[in-house]
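Left out: one protein chain. Kept in place: all the others.
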Amino acid sequence: MVESLSEVLPHWAAVVLAGAIAAGLIVAFIGGAAYIFIWLERKVSGRIQDRLGPTRTGPLGLLQSLADGIKLVTKEDTAPNAADRFLFRVAPYLAFCAAFAGFIALPFGYQVIGYDLSVGAFFMLAVLSSEVFGVMLAGYASGSKWSLFGGVREAAQVVSYEVPRSLCVVVPVCVAGTLSLSQIGNQQVGWFWNWNVFHDPFTFVALFIFYITATASCKRAPFDLAEAESELVAGFHTEYSGMRWSFFFLAEYASMFAVSGLAALLFCGGWHTGFLPFEPAERFGFWLGNLLNVAVFAGKGFLGVLVMMWMRWSLPRLRIDQVMMTCLKYFLPISCVLLVGVCVWQLFVPPAVSASVRFVLAFGTVAFVFGVVVSAFALRGAGMPPAGELAGVWAKPAGKV
Amino acid sequence: MTDLGLTPFLTLSAFLFACGILCFAAKRNAIGILMGVELVLNAANINFVACARFVPSLRLEGQVFAVLVIVLAAAEAAVALAIFLNFYNNHATVDVDEGTELKG
Amino acid sequence: MLDLFRDSPGRLFVAATLLPLVPVVLLVLSGTARNLARPHGRSGGWASSIYWLLGGDHSLKTGGYLTLAAMLGSAVLAVAGLTQYFADAHDPGLSPAQIEARWTERTDWVRIGADRTDHPATALQLGYRIDRLTALLFTMVTVVGSLIFLFSLGYMADEASDQVTDHEVHTDGGHLHRRGRFGRFFLYLGLFAFSMLNLLIADNLFQVFVGWELVGVCSFFLIGFYTERPSASAAANKAFIVNRIGDAGFLIGIAIAFSVFGTLNIQELIARTPADGSTPTGISENLWLAMGLGLFLGCVGKSAQFPLHTWLPDAMEGPTPVSALIHAATMVAAGVYLVGRCFPLFAPDVLLVIAYVGAITLFLAATIATVQNDIKRVLAYSTVSQLGYMMLALGVGGWTAGLFHLLTHAFFKALLFLGAGSVILGLHHEQDLSRMGGLRRKMPVTAYTMLVGVLAISGVPFLSGWYSKDMILADALGFGAAHPRHVLLTVLPILTAGLTAFYMFRLWFLAFAGQPRDRHAYDRAHESPWAMTLPLVVLAAFSLAAGWGWPVWDATASYLGHLLHDGEPAAVAARFGSELAAAHEHHLLAGGLGLLMAAIGLAFAAFMYVARDPTIALEADTPLITLLRHKWYFDEAYDAAFVRPTVALAAAAAATDKRPTASVTDDTEGRRIDPGTLDGALTAVGQLSARLGAWLRTLQTGLVRQYVLVLALTVVVLLGMLTALTRNN
Partner (left out) sequence: MTLPVVLFALIAVVTAGSALGVVFSRSVVRAAVWLLFSLIGVSLLYFLLGAEFLGAAQLIIYVGGTLVLVVFGVMLTSQGPFAGPRTRPAEWLAGGLLAGALFALIVSASLDLGRPAPPTDQPLPGVGPLGLTFLGVPEQPGEARGLAFLLPFEIVSVHLLVVLVAAAYLARAKKKVAQPPTPGATR
């Protein structure tokens, strides 16, 4: 990209322009993604709670997010007197910048990446973990005990969950032998059993551990102690309103997608469908192929986010001590074991065994997922009444007493 | 990169170093002093990395020592904070001027 | 194991030397281990059990048996070595050089000046050299020593209990009660034996000196064995200090030898000296004399010769076996042995000094012995006198005679002492002759074995003493004949032969003959157990037959004498050829005179103590007797000359260091001198540093940021200096 631009521009200008374009794209993507996520969250929560969620604004209530946005923008932006104004204002942007910076090193497709860092995974961890800073700052600067507690909890929680998360990142990195995300993605080209998650049992487990710890470090439910409505009014953003408040949620959704994308890249073949034994960008040409790639990648990311929402609305919230205990007593040892295990596996397990294990895992998973989906469709109607009956006010289904 | 010599980096690190010293001298809050320490360490690190970049014989060593310094700085911060918490438990403050038990 | 000894059989003697050390080392090591383990509440395991076995803190007899066994073992080894040595010596196939090689080994121990370039590196060496003299003496020492050990088993039996009452010591609660020290006693004995043997086999003066000092310290331990008795500890101190005087001389001699010749090996030193006794090249006349005199001074101290003889009689404070050991086998023999060993190193004038010292000693001691009433003291003075004989003999060139007498004397003096010990034990620690008498009926074995010893020492024919003493007298006569100026050296020994006979028979008569003067003691008297009588008998046999040769009636035909004579250094013949020739022709005359004097002495003693009531003689009090009773006032003189001034000096020194008393008001003599001078200075230093510290304290503000500022300031200054320096060039 820089090369193509530098034909018509001086080098530095080309670099700056490329950077600007990349940043614009990322911001646009985050915005769009957040728009969808907000709507999705409402829908998912509604469905899970036997509600319809937004229906009135636009088709399927798709405009609901827009309405929210307008409300947030036009809302009065207050800052309490006890607050440290400067920090109070800075905090949301810090959080958002951190989440945003994560996307710089996140490859959406073959060579579709802001800046191909050689230590991409590491970098992602770094910036995502620095998002907590804004949250803490917000909690502290609000000058309110609720916020302070929220901030402190956030700090403790995130700093401790960083450790198992990083360890779980190291597991596939051990397999790949590089920290560069794009290379890791390229390595998983082809059929889905090339994905790292199926490489050996340890990576298989590592995916789930990573996913949970990532959820926790995104302070998503059931780990959202920082904003536990039941205890601290709204946690660190009690005092926030309007635009700044929305920035926190932009940051939150952004980091959700970032970690999901990271998981997809590290474990689930990145932008590869898993059903094409070649790199689309080379077969179908750069643009077309990468269109597919980006779509696949975004799909995987969305899937991850969806699961997070699913967890949020179906699991009760933990107590703070439970949260810490879960991390320090369970995830930390488990991830250490995984790390050692994957190294041992690569060093000592004969290739035949590892290959067979890989296939067993891959097809087993596929079969499981397939079975779940099929049974879900088979059982629909038995578990959940059709949407039509839910329209309007709840009415007892006829024939049932 | 070649037109940007070693000197600007050294100057910047010197500035950070001076700021760190000033932090030592001026902050009464123990944690402020800790921040000064971090500044000083970062100044040193800038030197390391810049030398690694600009002195061919130090390409690896400079980074290695920078890494070591970062790690040690983290460790030092952890212990320092632990000490401050202890200090706070005993004095109900983190004003270092209160900790004069060792006064001769 | 055997081939260890095959090529160098001298190692037999080394083994025999180390053997008595084994129990000592065992005891010390185990005791140390035990004491290390004890503070931690642990028993110390095997260590403490060994310690206990050796009679460390219990008074078990095991230690004694073990030591005795070791001593016997070394005696056996010594005999084996002796036979092997003479087999070699009479083996025509072996040249003297080969014999020398077979019986000599040495190794560097401490290298000195190895870094010096101006002269070759010298070393303190460890080594042994066995020649006839050594072999014979070694065997004598081990045999007599083991006999004495056996005797001590019986004599010290009452030490082997946890509750010993010392009747000599009166505490406020009656007599002193203490734990028995059986094990300790034998520990000392073993160490003593080891030191003496080491001294014997040593081939260099340094090793001799080591053994010398060890012997000294062991004698200190043993003489002061009854520590609680003030007299005993005083005697121990006396012996030790007097010996130090001699050792100082010895050390000087060694130092001269080492600094001049760069070696201490006796053979090398002898090889450097011309056979005719003239000064060797590379050393000044006076230095040569000083070296000889220094070495001899050491011998004077050890063998209790004239100026330093005062310690030996006091050494009687120790247990009787110890006296026997010191007098007969080990300690006093060392001096004579060393003179014999280093004979060629003594310039003629030194030898003359030796002769005179010997003569004076033998006369003085004999005279004193005539009036002593303590049985052991009589024996002690007789020892001194006999040692005088040996020294005299060595001085006048009678090398063979002197050392021959040393050997025979060892036997009969050990016999006499052990007999005395048996008497003392039989009389329940009664040593005063004036309260004995008639004991021959009570303890016959002791009596008649002692009679043998008495006869032997007074030179009655056909006993061992006769041969040796006769030879000495002959040499003295020959010397006197050759040098009329030194007629004294002839007169004194012949006179003293009579004195000897007199006081020895006086002793025997007072102890065993006549009527008991103390009925109570007499009734309680009893013969000693076999452990004590057996050594007496054996020693009696030795002192009877040790000197025999064929024909027995020929005083010059003694086999032992001939054995020794073959070992005589070449220097003797070279220097004293004429005297010895003269001695040979005057032999009969000398023997006759000696016998005559002995007979007179015997008759006189018989008249005074048998025919007449002994008490008259015992209570007789004439100026001469008083003088003798006070031992020629030697102790008093030394006391006035040395002891009192030293004590006064010490008191003065102590006075200067008196602490200033707490209250300023009262005024001890210390306060005037001291606080101004010594303590004053020290206190000033202390106060100064204290003030300095007090001032420096104020820098310690406890404010972190100030410290940081100072630190930064330092950095700035240093960096500035650095920059300035680099700028300049």
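By letter and in written order, the chains are A, B and C; residue numbering begins at 1 in each of them.
Definition applied: a contact is a pair of C-beta atoms (placed from the backbone, for glycine too) under 8 Å apart; a residue touches a chain by one contact, two chains touch by 3 or more.
Every value quoted in this text rests on a predicted model; they were computed, and no experiment measured them.
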{"item": "Chains on display which the left-out chain touches in the complete complex", "value": "A, B, C"}
{"item": "Option touching the unshown chain, where A:48, A:119 or A:276 are the choices", "value": "A:119"}
{"item": "Residue of A:65, A:129, A:196 or A:260 touching the missing chain in the full complex", "value": "A:129"}
{"item": "Touch list for chain C against the chain that is not drawn", "value": "705, 709, 712-713, 715-716, 719-720, 722-723, 726-727"}
{"item": "Interface residues of chain A (partner: the chain not displayed)", "value": "11-12, 15-16, 84, 86-87, 90, 94, 117-119, 122-123, 125-127, 129-130, 132-133, 136-137, 140-141, 148, 151-152, 155-156, 158-159, 162, 166, 179"}
{"item": "Residue ranges of chain B at the interface with the undisplayed chain", "value": "1-12, 14-29, 31-32, 34-36, 38-39, 42, 45-46, 49-50, 52-56, 59-60, 63-64, 66-68, 70-79, 81-86, 88-95, 97-98, 100-101, 103"}
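Just so we're on the same page, only the chains that are shown with their structure count from here on.
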{"item": "Mean-CA-position distance for chain B and chain A (Å)", "value": "35"}
{"item": "Centre-to-centre distance between chain C and chain B (centres being mean Cα positions), rounded to whole Å", "value": "77"}
{"item": "Set of chain A residues in contact with two or more other chains", "value": "none"}
{"item": "Complex interface listing, chain C residues touching chain B", "value": "696-705, 708-709, 712"}
{"item": "Complex contact set, residues of chain B against chain C", "value": "21, 24-28, 33, 96-97, 99-104"}
